[in-house]
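Heads up, one of the protein chains got dropped from this complex, but the rest are sitting where they should.
Per-chain residue numbering starts at 1, and chain names A and B are given in the order in which the chains are listed.
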Amino acid sequence: MTMNSEGRPTRAETIATSVQPDERQTASGNRGLRIEEPLIFEKDAFARTGVDVRTVRPRKNRLGGLERNASIGLPGLSEPETMRHFVRLSHKNYAIDVGPFPLGSCTMKHNPRLNEKMARLPGFADIHPLQPESTVQGALELIDTLADWLKELTGMPAVAMSPKAGAHGELCGMMAIKAAITARGEADTRKRVLAPESAHGTNPATAAQCGFKVDAIPANEDGRVDLEALKAKLGPDVAGIMVTNPNTCGLFERDIREIADAVHEAGGYFYCDGANFNAIMAKARPGDLGVDAMHINLHKTFSTPHGGGGPGSGPTVLSEALAPFAPVPFVRRDGERFSLIETRRAAKSTDGEGQESFGRMTAFHGQMGMFVRALSYMLSHGADGLKRAAEDAVLNANYVLARLKSEMTPAFNGYCMHEALFDDRFLKDTGVETIDFAKAMIDEGYHPMTMYFPLVVHGAMLIEPTESESKAELDKFCDSLLSLARRAKAGETEMFKTAPQFAPRKRLDETAAARKPILSWKPSAPAAAAE
Amino acid sequence: MRYLPLSDVDRQQMLSVVGAPNINTLFEDVPDDFLDPSLELPLHKSELDVERILGSLAKKNRAATNGPFFLGAGAYKHHVPSTVDHIIQRSEFLTAYTPYQPEIAQGTLQYLFEFQTQGAALTGMEVANASMYDGSTACAEAALMARRVTKRKKVLMSGGLHPHYAAVTRTNSELIGDTVEYNELDPSAGEDIAAQIDDETSCVIVQTPDAFGNVRDLRPIASAAREKGALLVAVVTEIMALGAIESPGEMGADIVVAEGQSIGNGLNFGGPYVGLFATRSKYVRSMPGRLCGVTEDASGERGFVLTLSTREQHIRRDKATSNICTNSGLCALAFTVHMTLLGEVGLRSLAAANHDAACKAADALTSVPGVEIINKAYFNEFTLRLPKPAAEVVETLASENIIAGVPASRLWTETPAAENLLIVAATECVTDDDIDAYTTALKKVLS
Partner (left out) sequence: MAKKYTKEHEWLLIDGDIATVGITPHAAEQLGDVVFVELPDVGSSYEKDADMAVVESVKAASDVYAPVTGEIVEINNTIVDEPAKVNEDPAGAAWFVKLKLANAAELESLLSEEQYKELLEAL
């Protein structure tokens, strides 16, 4: 069998029973501001509604005899009940607006509210994707302007705007590579894609979705791609390489030009995972470094909100070599007029990118709502502000690295880029594992860092503070982590094993959830009976 | 710079703690030739200036609420209650990440569980995931899932399927060498797709109401698919319809994918939207996307976690069911809040109001000489055959501030059979005055 034993421990035995004997029970089950809230399905509201709809006396029925007669099973709540339900739920969430959210590789920066206001202008929020072009000239101009910013910031000649998220952009880039190879008549020979062991899980998943076989490149001792090992793996069967830069260890691939040259010489393409673009935005341009395709996470680098897991947006910049294969649709500018190229056939007969488009990735033109927010962020920062933001992000990460290294163990020597990576050597023989350390951070009032990723570092803890944190906030954060590290070494294992104590829930049993999956509420399900 | 908290004094102090003489020391690994490129971009701006620039772009677009508006074809103008936007702008929802630390993300996890339950109920299926990017990508993922379940490599798509959905599915399935068949456009729902299913078909993809607005009976297709060992993938682009017509699940679909934009989400020029993906329990491990499930915490209290994540890319890597690592969380929240306000009672009356508006609009527009309706059965969208190319008519009416519908030729390009067809949607937002204005203007254009 394959031994994929990396990743976070989720054993039941690590979830110690931790009910404090002296914890006072309340009659309601609530704890002051922490109010328990049942599911909407448990409120006996199946015959109610919180919306006043103009009642129509159905004069006609043209549903073809396919009316829905059976009950659907959807509860309805009045407006005050709905408000309370969701506001109570919101109190159980941590968020950037609450405190530092140092998830490495996720770039949880401040989400300016100006962006939200702009995205809600009726001229952007209330227009339909299939309106006549003459009625949406401002929207097309906005997409074109954002595309110009992205091209200028990356030094790339073309950008596909439609990908819906980072992984979708990654798919876009790899599809373009596949199309380019097919156009060269090498689809049957170039089947292998190289990716470092430290790559995001999406990289191998994307390559596989494109029908490529993934071959891992080892890292060298300082956490970067081993150039010689890479060269040894190159050959006429290699379609390309997928490298994150700065990489998932928070380090800049200093051999990036050599990597690009070697891959190009072997006839392959260079896909760069742009997840960590925040570190180098306006400081260095992937196009200058030899990249052929790179997705940009607007929700990371350009501050569009993560929203509890999406919606994201993943425009993908393409080199001269890959631009002809860009997906439809795209916006064309002709003087003051903007138009949409929506089909492969239409793309063939125009100048510019997409002449041999590999097809379509989504129904419409991409995440317009996110485009508005990202452009609002870019205009606000300008070239000077973006550069400052990247520098502050890198400075903040290095400050955290410098302050924590007295008690914690950095995975690599030297400076880092926008995120600081630690391993679990400092927890050796304490009985405390990375997950326990992370959960103890919750009790300190912080969202944990990314843990157990990248896989190449044992018990990894990856901290990305972003440029949004003040020095005072970082000092408090570092003081808390230093104190935790000392307490772990002092043998206060129990405190870690039973953390978190002060969160809305204690440690949750993921094993039980996976063994008997309950994925929706049912009237007779234990989910209902539990209340 | 209003978004950056560090002062110059802070920066100096921090650099000295770090032990770097200046900021570019930290960028020492970037090749010198490429560090700090000169950029042809403007400098930072005040809030007021940004509002002016973006405001002037927004003003160049004709918003749906600014007059008669009859567009559908995969995105629909519905009224969204004020509560929805208020809730999704709460910091704790807006600025949270994927709930990887469930102890401090119960808010997100509980609403995702509620979303999954609502989605399963609406589609008539047993399980629904925590959402996909949109309906079209969900459709492509359904074809890939059917391949995993049936181990077959042929996708069959109805001529009533939205061409963009078909194109996205084709792009993804052909990439891995599968065969994709897409029927000729089928405005009158006359195809006999059940007869086309054979022993090599992995799935048959059928939309209802279809891209022309026809409400389709999926039962005969479901039984034909079952007989041949293929899966029936039902596509719903107007989820409001499920408040009026039988759900695909009740009609025997194996996978239901839907665009959820109509509930809680604005038009947004095509995105962000929210895809629903639902199936039968027995296929759950082949399903793409995130799932939220019920469990208990160390004190025995009920809680929610992401579960069955071994299907996903961060664990399975090259063997994952999909490379997806995000859902459409905030749009799913908007959906759930709106759906919670509506309840079954509100959804049914809203759906009835939609059907009523469409019936009225169809009656009025077909009173114009030379205009006929194609559909026998429809919900809130129907297709007209005009005596001249629909694209021209739409352009002319747009200059009179009437957004008349989607010309079928915009979706089926260079297809003569599509040229005179106009796809018209009428939702609860359409008033009697809108219908009158449209009818009068159409009469004028066609006379």
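The rule is short, and it goes like this: a residue touches a chain if its C-beta (ideal position, glycine included) is under 8 Å from a C-beta of that chain, and two chains touch if they have at least 3 such contacts.
Values in this document were obtained by computation on a predicted structure and should not be read as measured data.
Note that the absent chain touches A, B when the full complex is taken as a whole.
When the missing chain is restored to the complex, the residue among B:Arg285, B:Lys388 or B:Lys444 that touches it is B:Arg285. Note that of A:Arg34, A:Arg337 or A:Arg515, the residue touching the chain absent from this view is A:Arg515. The chain that is not drawn here is touched, among residues B:Gln13, B:Thr310 or B:Thr413, by B:Thr310. Taking the complete complex into account, residues 1-12, 510-511, 514-515 of chain A touch the chain not shown. Annotation for chain B: contacts to the undisplayed chain at residues 285, 309-311, 315-316, 319.
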